[in-house]
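Heads up, one of the protein chains got dropped from this complex, but the rest are sitting where they should.
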Amino acid sequence: MTDTAIRATDIDPILADHIARPGPLLPILHAVQQAFGFIPEIAITRIAEALNLGRAEVHGVVSFYHDFRSTPGSAHVLRICRAEACQAQGAVALEEFARARLDAGSDGQAAAEGMAVEAVYCLGLCACGPAVQLDGVLHGRVDSARLDRLLAELGR
Amino acid sequence: MRVYVPGDAAARALGADAVAAAIAAEAAARGETVEIVRNGSRGMIWLEPLVEVETEAGRTGFGPVAAPDVPGLFACDFNGGPLALGPVEDIPFFARQTRLTFARCGLIDPLSLAEYEAQGGLTGLRRALTMSAADIVTEITESGLRGRGGAGFPTGIKWNTVRQAEAAQKYVVCNADEGDSGNFADRMLIEGDPFCLIEGMMIAGLATGADTGFVYLRSEYPDAIRVLQRAVALARDAGLLGTDVLGSGRAFEIDIRIGAGAYVCGEETALLNSLEGKRGVVRAKPPLPALQGAFGQPTVINNVITLATVPVILDRGAAFYRDFGLGRSRGTIPVQVAGNVKQGGLFEIGFGLPLGELVTQIGGGTASGRPVKAVQVGGPLGAYFAPDQFDITLGYEEFDGAGGLIGHAGLVVFDDSADMGALARFAMEFCAIESCGKCTPCRIGAQRGVETIDRIRAGDSAAIPLLTDLCDTMKNGSLCALGGFTPYPVLSALRIAPEDFTRTDEAAE
Partner (left out) sequence: MTQVARHPPRRLRFILPEIFRGSRGNAPAGAEPPAPLARIAEFQI
């Protein structure tokens, strides 16, 4: 769904679900992102009106958190843990392999359309690193051969 | 036959779902009836997926099991074979532990309230319901329980402040924004024994007069989110949560909030801002959260492990818990052994074990078989320790005195191939990425730290005093642990391996 196809009224059911909760903004933003894949500009306006906040305040929250995105994401997302425990098990080499394998720059956008490579700091799999999350599914003890197989299964 | 295949995120990341599916398929093909229970993890991550079967002699284990191994397990009738580990609780790593907080983790079906009660669950809450708030607080104070989130503040004193605060509304907030590399105790407990956390929060509510609890859980833990949401719904259906807790007329409700990928939201005041729907910016203290916390109301904010330890204290009494431990660090601590280590996992034991024993004996040394170069204790803000410091014993004061911190007691082991200069740079880089931006030493200092380490590594050794001075500023001038403790990994890395900072050959790249 593109930004222009989303109307302010599409946001209203989400607002209705959460607005009575104390501190509803984060649950609302999670729900919007769940529904549309990102936080469209029009949602920020609508949420700001409903919560009696400035648009800048809502935008400030959206931009503060790594999880929220303002543009549609890729069809596939490979998140590689860069934290220390995974580094101790070879995560740096794994990330280099993944970027080379997918021809992705350090900005994460793969030349191969629809596959983003992102850094993540700790998936809680520190005793079975290196860890990756491919399209939401966690994998532990991932070496380059295993990652190669996982990507091949996706047709990459 | 009852077979246990962990549903813990680590086990699933190592193929437990495929193993469970293979067991179901093989049982169907053989016409056997098998009940598969998705338990939590026993904490022996190097053996995951660890499959257990119930026998007359207790539960025996097999691991690490892959889906193709399953027909073989059936062929030998789950008795013997190359993957057999014998009785699970006799495995030395497990047998040496003192499991109080994690007593049920891995033992029961995490979402069975009946099994939870059968293994001692809810007895602490039932006792608390007969006690006055002041008596519950006294029990916790006397147990010597200190905050397991890293600061080690006495839990009873915190609770007493909230109890005595006058307000129409008070809150219990559980900090489940774990986030520290090498630390996964919060995740394991929530996935393996979620009712224990719920019970602990309810007791905290009774002790302080709070009727609402929030769990702030990080978005990077999808399994923990799913398990805890179901557990809260089940507790509500069973009349455990709600307006009439176990028929006592007391009310308690829990709301689960999901983080959004900001590490700094694990800092308690940033967490409260995030909970309120704001940017996760650190607040200056005072006011203490105990007096003006969530939504400006008196708030108990505790780590998952702190709250999950409360039920066993109420159940067995303060003296029982206080008898474990060393010095001013009472009770047990779930140590997480991670990184480049042969036997990684969670090991709960009374305070007082030497660091070296945890690394070389419990952890079995490095997975690569190479010598240990450094161990980072307490997450990305914790200091690196070299083998010459392995006699430090596990305790809050002991680690503080050695220029480090115990944090959530996660150990990350590195072998001699580690580049301490790169790790120091990473610590500064991480601080720069995750800084909330409120205080200057952290926001700008971390960025300057990265640049200064780059200068040193490019051959400018004159910048070393500059780096130590910057670290001093960050340490003394930052509002919270992010900027304040980032100097620990940096300076300890510099102390352990100064030669890693001056590899001029690499700087040419």
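The letters A and B name the chains in turn, as written, and every chain counts its residues from 1.
Just so it is clear, contacts are C-beta pairs under 8 Å (C-beta built on N, C-alpha and C of every residue); 3 or more make two chains touch, one makes a residue touch a chain.
Not measured: the values here are computed from a predicted model.
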{"item": "Contacts of the hidden chain among displayed chains", "value": "B"}
{"item": "Contacting the left-out chain in the complete assembly, out of B:D69, B:E268, B:D315 or B:D500", "value": "B:E268"}
{"item": "Residue in contact with the excluded chain [from B:L111, B:M131, B:I444 or B:A458]", "value": "B:I444"}
{"item": "Residue touching the undisplayed chain, where the options are B:A66, B:I433 or B:L466", "value": "B:L466"}
{"item": "Sole residue of B:G378, B:G395, B:G421 or B:P487 that reaches the chain not shown, by the stated touch rule", "value": "B:G378"}
{"item": "Missing-chain contacts mapped onto chain B", "value": "147, 149-153, 177, 179-180, 263-264, 266-268, 284-285, 303, 378-379, 381-382, 396, 400, 405, 407-408, 440, 444-445, 447-448, 451-452, 462, 465-466, 469-470, 473, 476-482, 484-485"}
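In the analysis below, only the chains that are shown with their structure count from here on.
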{"item": "Computed distance of Cα centres, chain B from chain A, in Å", "value": "24"}
{"item": "Chain A residues touching chain B - in the complex, by the definition given at the top", "value": "21-27, 29-30, 51, 60-61, 64-68, 83-89, 120-129, 131, 136, 138-141"}
{"item": "Complex contacts: residues of chain B adjacent to chain A", "value": "9-10, 12-14, 45-46, 48, 178-184, 187, 219-224, 255, 257-263, 274-281, 294-295, 336-341, 344-346, 367, 376, 380, 410, 412-415, 418, 423, 426, 430, 433-434"}
